[in-house]
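Below is one structure, written out as structure tokens; the observations come after it.
Omission of a single protein chain aside, the complex is shown with its protein chains in their original locations.
Let's look at chain A:
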Amino acid sequence: MAVGDLSSSSSSSPELHVLAVDDSFVDRKVIERLLRISACKVTTVESGTRALQYLGLDGDKGSCDLKDLKVNLIVTDYSMPGLTGYELLKKIKESSAFREIPVVIMSSENIQPRIEQCMTEGAEDFLLKPVKLADVKRLKELIMRSGEAEEGRIKNPSPNTIIQDDIDSSSPSSSSSSSSSYHDDDDTPSSKRMKSSVHD
């Protein structure tokens, strides 16, 4: 799982490797800079097809070593010739190897049905262009937080299970890997659980 790979890094603040997909030369340059200045490693490609090639999802698995790729986030434009951002999102979510990678869609058009369609398909977020530094910073925090939460769950399965049993009756269990599983706003045991797993 790509997001979980953050746990394998020895540095205190691991670098996110972001794959940015956009057919516009100008937008690629801007998103690349936005991500670099936010301390992310960036790979830019000009189309959905190239993105799939990079990930090794186009059938030709020979070229890339998945261990080197370790993409932690995919940011893609919606309207692109050939494969749209939505179609790319679908292909990624259909893949067992990459479905856990958060995918963010960018679009210059604020079309509600389009946004809903993408979120339903599993997009992490939908950004309106032009993308600003604040958007990228917020996005990075979101991804890092869900990565830490995921890390916490993976590293400390036992404490969680014990606490889980205690509050089994009161809170619903969530199988989602995003940080939403920690946002139960009901009773204190949930917040205690969140505190102990994140700070461990």
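By definition in this document, contacts are C-beta pairs under 8 Å (C-beta built on N, C-alpha and C of every residue); 3 or more make two chains touch, one makes a residue touch a chain; residues count from 1.
Simple rule for what comes next: contacts and distances are computed from a predicted model.
> Which protein name, taken from UniProt, belongs to the chain you can't see among "tRNA (adenine(58)-N(1))-methyltransferase non-catalytic subunit TRM6", "Histidine-containing phosphotransfer protein", "DNA polymerase delta subunit 4" or "U6 snRNA-associated Sm-like protein LSm1"?
So, among "tRNA (adenine(58)-N(1))-methyltransferase non-catalytic subunit TRM6", "Histidine-containing phosphotransfer protein", "DNA polymerase delta subunit 4" or "U6 snRNA-associated Sm-like protein LSm1", the name matching the hidden chain's UniProt entry is "Histidine-containing phosphotransfer protein".
> What is the set of chain A residues that contact the non-displayed chain in the whole complex?
Residues 24-27, 29-30, 33-34, 37, 79, 108, 129-130, 132-133 of chain A touch the chain that is not shown.
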